[in-house]
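What follows is a short report on a single structure.
Only one protein chain is missing from this complex, and each of the others stays in its spot.
For clarity, chains are labelled A, B and C in written order, and residue numbers in each chain start from 1.
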Amino acid sequence: MILFHNDYNQTCHPRILNRMLQINNQQMDGYGVDACSEHARALICKICGRQDLAVHFLVGGTQTNLTVIDAALRPHQAVLCPVYGHINTHETGAVEATGHKVLPLECCSGKISAEQIEAVMCAHNQDPNREHTVQPKMVYISNPTEFGTIYTYNELEAISKICKKYGMYLFVDGARLGYALEASGNDITLSDLAELTDVFYIGGTKVGAMFGEAVVISNPALALDFRYLIKQHGAMLAKGWLLGVQFEVLFEDGLYMELSRHANKMADKIRSVLSRCNCPMLIEGTTNQIFPILPDPVLNDLKDHFTFSEQERIDEEHRAVRFCTSWSTEEKDVDELCAILDISLKEHQ
Amino acid sequence: MILFHNDYNQTCHPRILNRMLQINNQQMDGYGVDACSEHARALICKICGRQDLAVHFLVGGTQTNLTVIDAALRPHQAVLCPVYGHINTHETGAVEATGHKVLPLECCSGKISAEQIEAVMCAHNQDPNREHTVQPKMVYISNPTEFGTIYTYNELEAISKICKKYGMYLFVDGARLGYALEASGNDITLSDLAELTDVFYIGGTKVGAMFGEAVVISNPALALDFRYLIKQHGAMLAKGWLLGVQFEVLFEDGLYMELSRHANKMADKIRSVLSRCNCPMLIEGTTNQIFPILPDPVLNDLKDHFTFSEQERIDEEHRAVRFCTSWSTEEKDVDELCAILDISLKEHQ
Amino acid sequence: MILFHNDYNQTCHPRILNRMLQINNQQMDGYGVDACSEHARALICKICGRQDLAVHFLVGGTQTNLTVIDAALRPHQAVLCPVYGHINTHETGAVEATGHKVLPLECCSGKISAEQIEAVMCAHNQDPNREHTVQPKMVYISNPTEFGTIYTYNELEAISKICKKYGMYLFVDGARLGYALEASGNDITLSDLAELTDVFYIGGTKVGAMFGEAVVISNPALALDFRYLIKQHGAMLAKGWLLGVQFEVLFEDGLYMELSRHANKMADKIRSVLSRCNCPMLIEGTTNQIFPILPDPVLNDLKDHFTFSEQERIDEEHRAVRFCTSWSTEEKDVDELCAILDISLKEHQ
Partner (left out) sequence: MILFHNDYNQTCHPRILNRMLQINNQQMDGYGVDACSEHARALICKICGRQDLAVHFLVGGTQTNLTVIDAALRPHQAVLCPVYGHINTHETGAVEATGHKVLPLECCSGKISAEQIEAVMCAHNQDPNREHTVQPKMVYISNPTEFGTIYTYNELEAISKICKKYGMYLFVDGARLGYALEASGNDITLSDLAELTDVFYIGGTKVGAMFGEAVVISNPALALDFRYLIKQHGAMLAKGWLLGVQFEVLFEDGLYMELSRHANKMADKIRSVLSRCNCPMLIEGTTNQIFPILPDPVLNDLKDHFTFSEQERIDEEHRAVRFCTSWSTEEKDVDELCAILDISLKEHQ
């Protein structure tokens, strides 16, 4: 069985394990103040083009989201996010468990717009009884989104401006950030992210690391006392160098981007065959997630060889599904998938 | 510089890294439902002598404590613990952040007694206005304690009985459990722990693993929906097999106990020299933590070669400090420490 | 200016103040264990036809909602409610502040159906990754709803059955309960509510009392330790008899129902004139809230004499507004409103 149902089904890039082996007999300081972590912080600051960023390494995405949001908000404040945003759908109410309401906005292909945010803020500020409602104070978006789509520079800049206008924080969940940065059509850089957001994170778990997310904070108000919050949420890894060393490997010579490009290229191959066969897509995208609408017999042909995840039933004969490639996807597996797709689609369409 | 200030200053036992290397090119299911994790669960059930235990793997200690306690308590319920208990002193209010009061009890060498618990419960139940106070519903103890002391079977059994009598949960924090189980004077087994507690955990981070704590739940009420709680607290590792594989290695042929024995033996060597030099101890113990009261000049002699942690100033010329050995402590380093201690103590005492 | 913008703009029915005067020089026990509160509890049990109900008196609606919901749910559990439900829209995230997600369901005239609940539960239970989402454990509805509509016995019974089928609690917010019970078309009794729900409350604040909501719990699991929760949320009134005495007056000889009938009758008068003038309604109802869609010039004619609340703009010339009558609405004021409505509608429609 070849796994295409997610992008975190293999441990890590061999270079990371090798580096871990190299330092395995060294004694290190705990809690993220070791030399590896410091070096990784410096690498990330450099690639973001700024020295004044606070960089913290956490273990996983939900943990990162809840820690960042809890650090930012007062009790009556809420976070705006696309209705399909990960914090709204797949984190078991982790944000609410810290006391904050998540305010979902209707979204198009996983994205929201500056206009939507402005409309919410206008309505809130004009409400004479606004203290009977939560105060939106942060905007959470993912790039790429949960549907593999990406924001353009202009879209992100517009959202950033609206956030500044209304005194809101902008937080970009980058669990799959590499796949966005290397996507065809992308015009956003890490340095743009540091400039336009108050905080974002660079996902490692889904892009070559064993685990680990690098939180990059450019707003000093959010950076204040952030380590207390990490510790309080059980997110401070005792052996913090395990995070530092991974981001060192990923960022010292471009591995992070290289792995991301690979995954996108693998996805492109799959997109090609689907396109050639005129297969409709639930959502168009250019990152490592692909959402084709396939006839049931095709899915039947695939299911004994490949895993994929079900999105929704479209009609009596078609379902939308998701295939994920990743940094670890092997080209031969993609070729095998493409071959079967090609044959089966021709037969059943 | 040789580090003796904690027992988590080295990555992991080589066998663990080797096993990770072996599976690095395998595709795995996420979130802890993989074959490695299942095997590790079976190994732990076996060593605990019961098949009906729920075993979950989490990343770190604070995370485990807050998840277990939050899963167990209703909002008005509180957890009793020794005043020096880790949840009361070194977790940045993680338990309170989930809404629950920690009720500290005076303790002797880090331990509390069944009598103390009973006294609290009697007072609570007799208070006509008891709903104006929190309801103690769980007892949290560490074994070994934060001072390296251990509970005897009789002490633990007595606490367990009182908990049952008052309908309370007993939770044993085993962040350093191996060091207790292998300590001279210990008469408690893993199977006793499964019998006498409602939930306990087997610490990996401090006993040979990269990271990881194995939560063992024998009370079905606590096991119900536990995975939701793990996810909500950001404690569900995407690549859950990384936890499973570590506990497989630690428990498939006794490595966990072997590493624990080693650390205790190293500590015994240090205790020997201290004892020979008639050095007083802040607290006597038989595990991997040692709390000597040393003259300032001796500490001065040590501090350029070894790290240790300061406990408290005893008088104008003496301080109590803590040395930790661990699974990774090398005998030559201990010998070096012992040699210097021996010379310096003879000179300055 | 005559106030029609809400139903809590006057202190309380004179009989309540008189009773308070009568007991003003008596010494009483605090925290709700006084004789008045006990008597009020007995009256409510009697009218609900059961002796095994736990009855608690709280001060206000938001306080009641958050206390009941927090008492009922474990951390990973959520409450389903209509998207317009008060807990979702006008309580400043009070439920989320206790850690729980509110799951909004699309609603028709403020009501949700058993089918909707079942669909959610089916989807949740079939989701192999359901622990990545919150677990719906309670259904919250209001009767009458925020739009003045009421549930029929059959609708409520169907919801109750689905809740039982899926092990969920059913909670009815009765902030305006009297107005539902006395509405034309209502076929639900207090005794039905006690039977079909796990917990509901009888609103006093909006139905003749100074303040006060009577929580009626029929499910013993929810009743357990409820006073601790009341106290923890700052909801235990020191002079608890002030709540007891109000519910005594309201329930000892039918005053609660009488006041409710009065409000509905006043609303009917307004509905009559609107109907005679063929004025369209945003939502049809039979309780004390009326939602006409009125031409701007009519609203202009009204606004210097009467308050009302704006609901939404319908088109360039019409807005939907809300008029509320209450136990304290005077017939002469209603007549004045009706007269002006009649004239103005004839002129501007």
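Following the convention adopted for this analysis, contacts are C-beta pairs under 8 Å (C-beta built on N, C-alpha and C of every residue); 3 or more make two chains touch, one makes a residue touch a chain.
Just so it is clear, the structure is predicted and the values come from calculations on it, not from any experiment.
Only one residue from C:37, C:67 or C:88 touches the chain missing from this view: C:67. Note that of B:100, B:206 or B:239, the residue touching the chain absent from this view is B:100. Only one of A:76, A:161 or A:265 touches the chain withheld from this view, namely A:76. Along chain C, the points of touch with the absent chain fall at residues 1-3, 6, 8-12, 14, 17, 20-21, 23-30, 59-67, 91-94, 97-98, 205-206, 210-211, 228, 231-239, 241-242, 328. For chain A, the list of residues touching the undisplayed chain reads 31, 70-71, 74-76, 98-99, 129, 131-132, 134-135, 225, 227-232, 236. By the touch criterion stated above, the residues of chain B touching the omitted chain are 75-76, 78, 89-93, 96-102, 129, 131-134.
By our rule, only the chains that are shown with their structure count from here on.
Averaging Cα atoms per chain gives one point for each, and the point farthest from that of chain C is the centre of B.
In terms of Cα centroid distance from the overall Cα mean, chain A ranks first. Note on chain placement: the centre of chain A and the centre of chain B lie 34 Å apart, centres being C-alpha means. Listed for chain B are residues 98, 228, 231-232, 236, each touching two or more other chains.
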